[in-house]
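Note that one protein chain is taken out, while the other chains of the complex remain in position.
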Amino acid sequence: MSGNTLGTVFKVTTWGESHGSALGVVVDGTPAGLSLDASVVQKELDRRRPGQSSASTSRNEADVVEILSGVFEGKTTGMPIAMMIRNRDANSSAYDYLRNIPRPGHADLLYKEKYGIRDYRGGGRSSGRETVGRVAAGAIAKHLLSFYGITVFAHVIELGGIPASDLSFAEVLDNAEKTPVRCADLKAASKMMEAIEDARREGDSLGGIVEVIATGVPRGLGEPVFDKLDADISKALMSIGGVKGLEIGAGFASARMKGSQMNDSFIIKDEQIICPTNNAGGIIGGISTGLPIVCRVAVKPTPSISKIQKTVDMETMEPCEIQIHGRHDPTIPPRLVPVAEAMLSIVLADHMLRSGFINPVSIIRK
Amino acid sequence: MSGNTLGTVFKVTTWGESHGSALGVVVDGTPAGLSLDASVVQKELDRRRPGQSSASTSRNEADVVEILSGVFEGKTTGMPIAMMIRNRDANSSAYDYLRNIPRPGHADLLYKEKYGIRDYRGGGRSSGRETVGRVAAGAIAKHLLSFYGITVFAHVIELGGIPASDLSFAEVLDNAEKTPVRCADLKAASKMMEAIEDARREGDSLGGIVEVIATGVPRGLGEPVFDKLDADISKALMSIGGVKGLEIGAGFASARMKGSQMNDSFIIKDEQIICPTNNAGGIIGGISTGLPIVCRVAVKPTPSISKIQKTVDMETMEPCEIQIHGRHDPTIPPRLVPVAEAMLSIVLADHMLRSGFINPVSIIRK
Amino acid sequence: MSGNTLGTVFKVTTWGESHGSALGVVVDGTPAGLSLDASVVQKELDRRRPGQSSASTSRNEADVVEILSGVFEGKTTGMPIAMMIRNRDANSSAYDYLRNIPRPGHADLLYKEKYGIRDYRGGGRSSGRETVGRVAAGAIAKHLLSFYGITVFAHVIELGGIPASDLSFAEVLDNAEKTPVRCADLKAASKMMEAIEDARREGDSLGGIVEVIATGVPRGLGEPVFDKLDADISKALMSIGGVKGLEIGAGFASARMKGSQMNDSFIIKDEQIICPTNNAGGIIGGISTGLPIVCRVAVKPTPSISKIQKTVDMETMEPCEIQIHGRHDPTIPPRLVPVAEAMLSIVLADHMLRSGFINPVSIIRK
Partner (left out) sequence: MSGNTLGTVFKVTTWGESHGSALGVVVDGTPAGLSLDASVVQKELDRRRPGQSSASTSRNEADVVEILSGVFEGKTTGMPIAMMIRNRDANSSAYDYLRNIPRPGHADLLYKEKYGIRDYRGGGRSSGRETVGRVAAGAIAKHLLSFYGITVFAHVIELGGIPASDLSFAEVLDNAEKTPVRCADLKAASKMMEAIEDARREGDSLGGIVEVIATGVPRGLGEPVFDKLDADISKALMSIGGVKGLEIGAGFASARMKGSQMNDSFIIKDEQIICPTNNAGGIIGGISTGLPIVCRVAVKPTPSISKIQKTVDMETMEPCEIQIHGRHDPTIPPRLVPVAEAMLSIVLADHMLRSGFINPVSIIRK
């Protein structure tokens, strides 16, 4: 019970269902005095918004955010910031046939059995739409981090088995948002678009890999031994629906490396001790090294497909078949990009505050 | 600060340094009335203990646990269970030369910069020896879970690039502990042993992959949307030193699958709705499905190697070289096996209690 | 930072300012399957609502609650329940003169110094209006508790130095809500009303004492040694603005008693071991005894008074005088009654869930 709050000092509580009257989030712990208006949040919501291209669902939601508290005269007050997004284009009747039919790959059956009752409309709370609150909270975190020179961005590096080639951060930042699949390698991106079209035609769906990066992170974030920075990042990223794997730095490849290959040596540069390589992905021993944090998440193919699947009627307990014709994304990774950025930003903001890098108190007098 | 407690209801707090006088753990939230004596914990500590074979460090620690509280007349009382393991074979002087020399791949520099002071003896708190408290706590969790028919076990499925073949759970349970590398595929195991010897001869180290499994887990564990079961498992496993990646079920392979391949269909068996396949790895939407939970963690090669590495003297700020001749494991995965089991057990015990499957109160009267 | 969430399993997060666009609360951890509609909450908000009599402020807020999530087809789903109350009758311009003038007895100066920025309109977040979220959350807790035979109620037992005589619980339940001061001793109540009128005429305000009671609480709630039931109740009640003291059972009188007077002896009744007396106030050693929980809170006089007070202009740093003519309550205790009930209900619901008395999972299958 009550697993809808994340964070220790920068504390995020989300609520809302896919077809309820609204979704939202309360962000508690934002330092006072930060310039903030709705456009900061709206910009990120717009990136998450469905209906933007054939790579995503046709549900059309403006997703206009309303900031309800915690901001006064354009600045945060240190009080909880509540934000709400009304649902408008919810077409609940389209889900009536799902009342008793659990969709394979979805949590329908589990919610029904765990809670005894389930808001089956559009997946209810287990819908990808739930991430709207995460993105709103992440927008504030990202905005806060930007004042400390931290940039968080994500991009698709593999989709439907098509890998993107390695690019510099600058190229990624320049190009990733130019394509509907959010892949900075434009050639790979167009192949990915084709693969999506093929999958859609077959009534099937594709998985992929998203890379999430944070640059400008100071050395010293993370609280061993359990609240290590990589541990908290893992939790945050794995809590996104559809993520089945995660790696940091060399990740799974490190399992095949030798110590002499994996270890990042120390050198002196500009009178600082640094590592010229970053196999660690910016985190060693649970603490940020000052180099970019580089994570990759494996995203499974969208479980909603229009191909015929075997399932069971929970009421009659008879086997049956299902073809899902609701409005759903043929592939998740492109839309997961802003969500992954949000989750990494939330964890970093929390650890910046926990570590004392951001002093939560604007004015301290003895 | 203060990141040494894990869990919401089954709460684990570890303490201690590699060369301090002792290490230990406080386990708060164990239900009352559970039969428990030190042998339950000792058995797991013995599995974690160093010096057992050439696959591990030659440091020789008996690691005898003392249960200091929370048990009365052979049963838990519901009060916090404190356990302590004295350090005996600590050879601190062997580490004197590390006072100012950070070892590549280790957190030495980061601890020094983050805290300003560092117990450099044997890695202090960032040593693998810290896991002794985790294993002691995990032993209680595992013992508790066993009463509910849940079995947690782990084994090495890849080491130094050598993969083990797929085996049934029964074969894994039968064979994994027979080999020093804890790999149930005995042929692969002997190749892994050779690879370890080669690496040792070169003064180098190896990485690998550990699979952790829980069977008998009831359907319904996990608290969406942030405290999803897979999210909490990820945090727990990633908090183990040396882990750089993690996947559940099909994991990274799911990124290359289509929805029609990945989705586990529903059928009826014995009047229950079940999935005959388990691509999900036992968790969908953050909730356990009732099928085995299957995770894999990527473990980097031991950073301590006797090959010459480049580093820097933190005091003189001069570049220098280092050869590490302390007693260290040539590869981590075999010794990570009981630690991974401990972490998964702790998370499952916590979620069993959170979900109401284990009633924390022995006797309830209105 | 981030101190706006209360509870471990039944988790309440409030947000909103007196003159912001709305106030609200997210309640996470309500078990699924509980019948709930807005009227359950509205009823309690109506009791808290201002403008009901001369004993309270003339600000007129309908305080209509909107339930935004977590309820489906009239039942809770186990998902977070978000509730919002729009502000309507906020007259912010009436507070313009307070921008730089801290009101004695209020937190104005402290918010300004702590956060550097302050929503001065109507006290912002430090306004008594903040309690609207508490009462909404408390309504759900109270409703949940009612299914377990637990009744929570409060009444004014002293106001402006006028004590009420001791009455039975039945008399309190019958009469307390009949009078604007929520005192069940009707004679004392009318004297209290007179005292309020006198104070109002003088431009002054009155304090008083509120008693909060819970009956039907099962034996066994409370988690020693820190999360004792009385400790958590104390925190919850002391977090209400204006409360300066708190006692349970014999309370401060127990300091003057001897052990032989204070101790509640045990006898057998109906084959159960019970105490015929209740000096303990329903809690011993931090655990509920099964007898009624009886707490009393001391409430200071409303700090907003129209009498001339000395203060300082924070901008010019010049001394000045202030007369507060905003719409404020001449005395707090009558309006604190539903708030105190809410806080006690929230703590009890949380401990019911923590202790296993309420199983959070509706349907558990292995």
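Lettered A, B and C in written order, each chain numbered from 1.
Quick note on the criterion: a residue touches a chain if its C-beta (ideal position, glycine included) is under 8 Å from a C-beta of that chain, and two chains touch if they have at least 3 such contacts.
Worth saying up front: this structure is predicted, and the values here are computed from it rather than measured.
Among the residues C:S254, C:N278 or C:N359, only C:S254 touches the chain that is left out of the figure.
Taking the whole complex into account, subunit B touches the unshown chain at residues 1-5, 7, 9-11, 13-17, 20-24, 26, 28-29, 31-33, 66, 68-70, 72-73, 75-82, 84, 113-119, 124-125, 353, 360-363, 365. By the touch rule set out above, subunit C reaches the unshown chain at residues 1-6, 14, 102, 104-107, 109-111, 113-114, 125-126, 130, 158, 160-161, 199, 202, 204-209, 219-220, 222-228, 230-239, 241, 244-268, 271, 273, 275, 280-281, 284-289, 298-305, 307, 309-312, 314, 317-319, 354-355.
Across the interface with the omitted chain, subunit A contributes residues 8-9, 218-220, 272, 290, 354-357, 359-361, 364-366.
The rule is simple: only the chains that are shown with their structure count from here on.
The fewest steps needed to get from subunit B to subunit C, moving only between touching chains, is 1. Chain centres defined as mean CA positions place A nearest to the mean of all protein CA atoms. Chain centres here are Cα averages; for subunit B and subunit C they lie 45 Å apart. Measuring from the averaged C-alpha position of subunit A to that of subunit B gives a distance of 27 Å. Annotation for subunit B: residues 219-220, 354-355 touch two or more other chains.
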